[in-house]
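A single protein chain has been removed from this complex, and every other one stays in its place.
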Amino acid sequence: MPGFVEIVSQLTNGVIYGLILALVAVGFSLVLGVMGIINFAHGLLFALGAYLAYSLQFHVGYFGALVIAPLIVGMIGILMEFVFIRRLYGRDPLFVLVLTFGVAMAGEEIIQLIWGKLARSVDAPAFADSFIDFGFIIYSEYRLFMAAAAALIIGATWYLLAKSPLGSIIRAGTHDPEMVSILGMNLPLIRTGVFGFTALLGGAAGVVAAPLWSVRPTMGLDALLPAFLIVVIGGMGSFWGSVLGGLLVGVANAISVMFFPRFADLTMYVLAAVVLLYWPRGLLGKKSVLE
Amino acid sequence: MKFTKLAAIALISLGATATYAQDSVKIGALIPLSGNYGFLGVSERYGIDMALEEINAGGGVLGRQVEVQYEDSGTAAQATRKATRMLQNDGVDFFVNGGGSSVSTAMAEFAARNKVIDLALDPNSEELVRGKANRYFFLVPPPSSMIANAFVPEVAKLGDSVFFLTHDYSYGIAQTTEQRRVLEEIGDVEEVGEIRIPLGTRDFSSQIIAVRNAKPDVLIVNVAGIDSTALLEQIWEFGLYNDMQVAIPLLDFEDSWAIGADKNEMIALAGVEWHYNISDKAQAFKDRYQEKYPNADFPVPTTNSVNAYLGVRILLQAAEAAGSLESEAVVKQLETMTLEESLKMNPLTVRAADHQIVQDFVIVKVKPEAEREADYDLYEVVTVAAGADIVSPEAEATADMSAFD
Partner (left out) sequence: MTQVDTNTPPAPARPMARRQGAMAAKFAALLAVLLVLPFIVPLIGMNVGIASEIVIYSLFAIAFNILLGFTGLPSFGHAAFFGTGAYMVAILQYQGIENTAVALLTAALGGGIAAGLVGVLVCKKRGIYFGLLTLAFGQMFFIVALRWDEVTGGETGLTGLTRSTIDLGFAAFDLNDQMTFYYFVLLVFFLSILVIWRILSSPFGAVLRGIKENELRVQYLGYPAYLYKWAAITISGAFSGLAGGLFAYYQYATYPEFVFWVQSGNVVVATLIGGGLNSFFGPILGAAIFVGAEDLISSYTEHWMLFFGLLFISVVIFFPNGIPQAVMRLTSWIRGRTGAQDADKASEETGK
């Protein structure tokens, strides 16, 4: 049996790990909840963020990369929506799935062509590249910074969506696209903007995660499945649901490593299955157009 | 009329490729070019190309030039499907494969079924020279038992207690099992714990906290390829190496290069199959590599390049000596082969009992920064274990290596 100190440190670590998972999932969840798009290429955007951080760190440092990389990824997202995705509105959402599946595949190959097949390393920023000894636990400084960064990005996103005028237009657009058009607002532009914004979030998650998980061509696919499940657990269309889902997966992972480490990879699925059986729409989910 | 003309041209060119194919010896290389192992394929390709260049410059095999057909090994099912096409449609004479134990197991099976020779270039799976060995399959890298025999005695010098991080699949489990065996033989080192890590794990923070609480002297990392880079990054991130010695029985140079030079300082002891400082021939190979691939991802050849090079060399040398491309003749020849140009200290030999290619194993430790001669000069050699001393007893070989029908 793990001692009290270990349990506390594991649970704390689980929460922090959960925050980064939530950050990865939030963009995926938004584009699904707001636009009804299963963006299979969200992992690709995540990977692009990490790779751009790798290239940019040599020129503008970590913080420069943290600002610039997501913006570039956001622009790539806008381009993706403009060239491909807008042609599929009004059709079965599964077609967007196939399209983004194709984009993800081609994109992984393009990443390999640009950056090679070898894993790359992004160094943590200098002020957080060591570890702190709290006496009972020695913890990574970067994880603490990362938890704060993830919380900040999630908070800012929530403010933008829930409190700002732009947010209310977006929400109106998803509830009643026709009304928004009648009121003279440019619906296609709003959609492009939302997609670009979720891409930016994916890119930001990639930058933040880059020093942790090592940067490699397949990292996008690795990040995608947890994002899928976190959205299921939290509930589709619910912003705080995906945050809660991320935290739950993080904590569940910590608990399983303590008690049955061999099946740590199973916990996420069991959690998702149990939640969906008792909460048919996820913990905080609402009725959505996707049923 | 145009059509008939086109058809005629097509027929002629088809005929031309057919004669060309007959004139050259063809190796089918199913190596990972995408996915998690994609970086291994890059290294393997360098090695294969270098071997071919040398052999073709020296007149080829049986007076014929050698060519290689590269394809992405992908998954096990994709690999055997492609192999079938390469064998039946493209006229491939021999196969070499990469892509880890899963693809190699499938290819070993494919080789036996089709009576065509296959050499696995990168798996270290014990099973491939035990239950899954067969007449037409050869394993180039050392399996877990050889690694353990060479590595564990050195680990024992680092401390009195060890903790295992074991990748939860055949490779990782075999590594830990074999190392445990050697630890018991040595006697005075205690095992204080083991955590099995599921394949595909990306975040190890929880496991790292658990290891730290167990307070071992030495942490033995039996985590391979696809997950090990992330694990190394996080061992560094949590400063775990300050509390214990980190020992990695099998380190890919690709991984250590990927995490960045400075982070390698955390690795107290590592097993590598090859290092450019172990012999003059190894040095010469490194120079040739650097001349040929000035822009390679890895500035020096890695174990994977070397194994690919050695595999192709010994295979073609056997074909030359057998005077034939027939599988049976080449298998018989391979079983008695010795390759002097092993790029190691001792020549490479093939063991007929299980088709293990016996080669030396190298153990390294990190070089102090002041002594480094180049940015890639990260490790110095601790010892080179002779292949003959560490290979498992021949009496233990269990597989049936006879031709079956």
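Order as written gives the chain letters A and B; numbering starts at 1 within each chain.
Assume contacts are C-beta pairs under 8 Å (C-beta built on N, C-alpha and C of every residue); 3 or more make two chains touch, one makes a residue touch a chain.
Keep in mind it's a predicted model, so treat the numbers as computed, not measured.
S.K.: Among the chains present, which touch the one that was left out?
M.R.: The omitted chain makes contact with A, B across the full complex.
S.K.: For the chain that's not shown, point to the residue among B:Arg81, B:Lys115, B:Arg181 or B:Arg202 touching it.
M.R.: Residue touching the absent chain, from the options given: B:Arg81.
S.K.: Pick out which of A:Ile7, A:Val60, A:Ile110 or A:Leu187 touches the chain that's been left out of the picture.
M.R.: Answering carefully, the residue with contact to the hidden chain is A:Ile110.
S.K.: Would you indicate which residue among A:Gly102, A:Gly155 or A:Pro188 is in contact with the undisplayed chain?
M.R.: Going through A:Gly102, A:Gly155 or A:Pro188 one by one, A:Gly102 is the residue touching the chain not shown.
S.K.: Of the residues in subunit A, which ones touch the absent chain?
M.R.: Its contact residues with the unshown chain are 32, 38, 84, 87-88, 91-95, 97-99, 101-110, 113, 225, 228-229, 231-232, 236, 262-263, 265-266, 269-270, 272-273, 276-277, 280-281, 288, 290-291.
S.K.: List the subunit B residues touching the unshown chain?
M.R.: 33-34, 70-72, 74-78, 80-82, 84-85, 88-89, 101-102, 105-106, 108-109, 113, 125, 127, 132, 168-170, 198-199
Assume only the chains that are shown with their structure count from here on.
S.K.: In angstrom, rounded to a whole number, how far apart do the mean CA points of subunit A and subunit B lie?
M.R.: 36
S.K.: Quick check: in the complex, which residue numbers of subunit B touch subunit A?
M.R.: Subunit B reaches subunit A through residues 33-36, 38-39, 41-42, 168, 195-203, 205-207, 209-210, 212-213, 229-230, 232-234, 237-239, 243, 254-255, 257-260, 263, 297-298.
S.K.: So in the complex, the part of subunit A that touches subunit B is made up of which residues?
M.R.: 2-3, 5-6, 9-10, 13-14, 16-17, 108-109, 112, 116-121, 123-124, 130-131, 137-140, 142-143, 211-214, 216-219, 222, 253-254, 257-258, 261-265
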